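Remarks on the structure that follows.
Removed from the display is one protein chain of the complex; every other protein chain stays in position.
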Amino acid sequence: MAIATATKTASEDKELLISGSEAVAESLTLADIDVVTAYPIRPYDTVMQAIAKKIANGQLVAEYIVAEGEHSQFEIVKHASTVGARVFCGSSGVGWMYAMECLVVTPPLRVPMVCLVGNRALDDPGAFGVEHNDALVVRDLGWLLCWIDTSQEALDTTLIAYRVAEDRRVFLPLAISADGAFLTHSQAITMVPPKEKVDRFLPRYDRGDLLLHPDNPITVAPQANEDWVIEIRRQNDEAMKRAVGVIEEAYADFRRVFGRGPENPWFEEYMADDAEIILVGMGTISLPIKVAIREMRAKGRKVGLVRLRWFRPFPFERLVKALSGAKAIGVIDRDYSFGSPFHSGVVANEIRASLYNADKRPPLLSFICGLGGREVTLEDVNKAVDMCEAAAKSGKADAKTHWLGVRE
Amino acid sequence: MAETTFGNATQVLEPFRGIKKVTLEEYFTSGHRTCQGCESALVMKLMVKAAGPRTIVLGSTGCMYVANTTYYTTPWVVPWMHTQLGSSGSAALGTAAGLKSLMRKGKMKAEPINVIAFCGDGGGADMGLGAISATLTHKEYNSLILLYDNESYANTDIQLSGLTPYGAHTTFSPPGKVHRLIHKRWKKNVAGLMAAGHPECRYVATVCASYAVEMMNKVRRALTIGGPTFIHSLDPCPKGWDYDPMLSHELGELAIETGIFPLYEVEDGVVKYYGKTKAIVDGRPRKPVREYLLKQGRFAHFTEEDLGYFQGKVDEQWEKWEIPGVVPFRKLDAAQAALNVK
Partner (left out) sequence: MSALICEVVYRGIFQKNLAARIVRGIVLSARKSERWGIAFGRYGDSPQRNGIPAKDFAIVADTKEELEQNMARYEPKHVDVTICVDDTLCKGVESWAWYGLQPINRLTEPNGTLLMTSLQPFEALLKDIHKKDAPYKLSLIRAKASFSGLWVYKEDHTEVRILGALAKIAPSFLTLDAVAEAIKEMEWGSELKVASARKAFDRLETREVRITEGNPEVPYAFEMPKWWEMREGVTIPAIPIGKPKEGGQGYVPERNPYFKKFSTRTMRPVIDFDTCVKCNLCWISCPDSCFDVMPDGTFDANMESCCGCGVCEAVCPVEDCITMVNESVFNDNASQWEAWRKDKAGYKTWLTATIGDKKTTVRSHGFRFRGQYDQELKQELESGGIEITAGIPGENADRKTV
């Protein structure tokens, strides 16, 4: 992959007032996707509405197919990808669940589909507010998973997603999670780069020897048994490990070409360098947390935030480095994992596991907050920090998982 | 390449004028783990023989996936990919859309490539019905969906599906001491359903591998005519139906001669009957269904009452339906008479 050289930066970009979904649609236009399938479910489907407009107005040339259900929706793009088409898909909540049979096979089939998951509570109980469990359900299967929290990040990450997923060393499906409503539906100033820049960053999708075409006669996915499956899984294991390097390469290249972007792809550190209390979360939970942190800092409390971008591959080594120096860690999960160790949330358990072998293991408190679209308030964040400070003083965290904001 | 009315190029596949003109090349070859006498395997062989080398085949879960590729092997010469049980419709659509998009944008050499997705009766008429229906509305994409019907979920060791005949013995419908018949549903009329429900689908047909040249010519027609198309094939299954494999060819003929399975095609809304079915429509007496049913172990438990019921339902298809064998619509007077009799 040739390394692009930097030219003029922000001045060539267009400034638009758009939502996270619309930002993704901008990226898809720049990436010249070939096939997209739509099915209505809130809140992700605003992206499909935005793409429809792009196609109708001739800004994007792609096959736009409205499926009769999410299972078909995802299967259609899976197959389009195997013949070499660059594809896009997406869903939310139980819609994503309806597609599950397809989601489980795309990693072993090495189909680099890029999807938007508009995080939504699984219903029943019916709610279309944000919860992260929908995207998290595929966390063991070989999907690349990341969480974004601004329209700008939505746009940039979509381009990076194609670059990473379609890299032959990776060839894995990738889901970008965007919090329902807060990100999918609210509009912010976003810089949209010109196509020439994107073309320097994003090469064509080349399926190579895995292409399904009469000029490359292959059989894809014959029935296998215990003589073959563990070898196939091992290949997936290797691909996920390779993804780590490919992600770092992609972000470095992104900065060179577009003149912006984070130095650390894996997570955003906000006032975390000298923090005694570090909060950890994913997605738009970062916004109220940042507001709270600024207030606390003004009062002399040393609090910071680590906002995880990439959940798979999970950046366990780097996180340990970032978190070891704290006096206490508070993980705020916008998800649940009933019956798991300490009855925690998913992220808390993964961070606990990452810290297990570390020399320094600060006390870790687990919080569950903001489920089903409930706002995470400053009050919630303050409560969490208070408890972390108590743990930092005593040097021990209680093993209980705290549910914040519940009427009790 | 043929330009069709929808602006989609298809291959021009001429019908074979007799068995000696059939091409020799095999695109589905020996070395698949199917039963002795498996008519579904024969359907695969004939299907791609008719389609030729510029073809991509998508195979949904079932015998023609598992048996053909057990384990980590293949008998396919043309490119083939597995798809999920209920995904034959979406696989056809996705593959065709992917190819079309790339060719339209100049990212791939433009040429007509056959896209064929197959499904069994379980994967097609039960689970995947919705997806197939959706695909048949997309006239801008060329594909053939072929439903091979061995009248059970055969790969999982024979369970009943929506296309299993009345009263048949399967592991979900064993004749027992208290209930002789557990499965009392009548077989869905899939080809008729597809033809009646999708006005822009130009070609729907029924076939049987016992009439090999006719079957291949219908496959060729489906691939040439353009847009999404559907073929329903009846495949005698020596494992699920319990009979000596060498009878496979004969049972296919008997299914048609008894009128149980009609051979026809619907092209642009016009119904055309074929072979012995045409003779039946023209007045030739049908063979009694018992001649067909009692040659199969799955009906060995049938009493005279069961045989009579079965015969009566088949008689209805030919004597009472407005379009015999195709759709169960009746003329008003016949329906009125039925009401009066009640």
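In this document, chain identifiers A and B correspond to the written order of the chains, with residue numbering beginning at 1 in each.
In this section, a residue touches a chain if its C-beta (ideal position, glycine included) is under 8 Å from a C-beta of that chain, and two chains touch if they have at least 3 such contacts.
Just so it is clear, the model here is predicted, and its values are computed rather than measured.
Judged over the whole assembly, touch between the missing chain and the shown ones holds for A, B. Touching the chain that is not shown, out of A:210, A:287 or A:358: A:210 (per the contact rule at the top). Among B:77, B:103 or B:323, only B:77 touches the chain left out of the display. In the full complex, subunit A touches the hidden chain at residues 108-110, 171, 209-210, 217-222, 224-228, 230-232, 234-235, 238-239. Against the chain not displayed here, subunit B makes contact via residues 19-20, 22, 24-39, 41-42, 45-46, 53, 63, 66-67, 70-80, 154-158, 169, 209, 212-213, 238-240, 242-250, 294-298, 300.
Just so it is clear, only the chains that are shown with their structure count from here on.
Work out the mean CA point of subunit A and of subunit B, and you get 43 Å between them.
Those residues of subunit B whose C-beta lies close enough to touch subunit A in the complex are 53-56, 58, 65-66, 68-74, 76-87, 89-91, 93-95, 97-102, 104-105, 107-108, 113, 130-131, 133-134, 138.
Contact residues of subunit A toward subunit B in the complex are 32, 34-35, 37, 61-63, 65, 67-69, 71-73, 75-85, 87, 101-102, 105, 204, 212-214, 216-225, 227-228.
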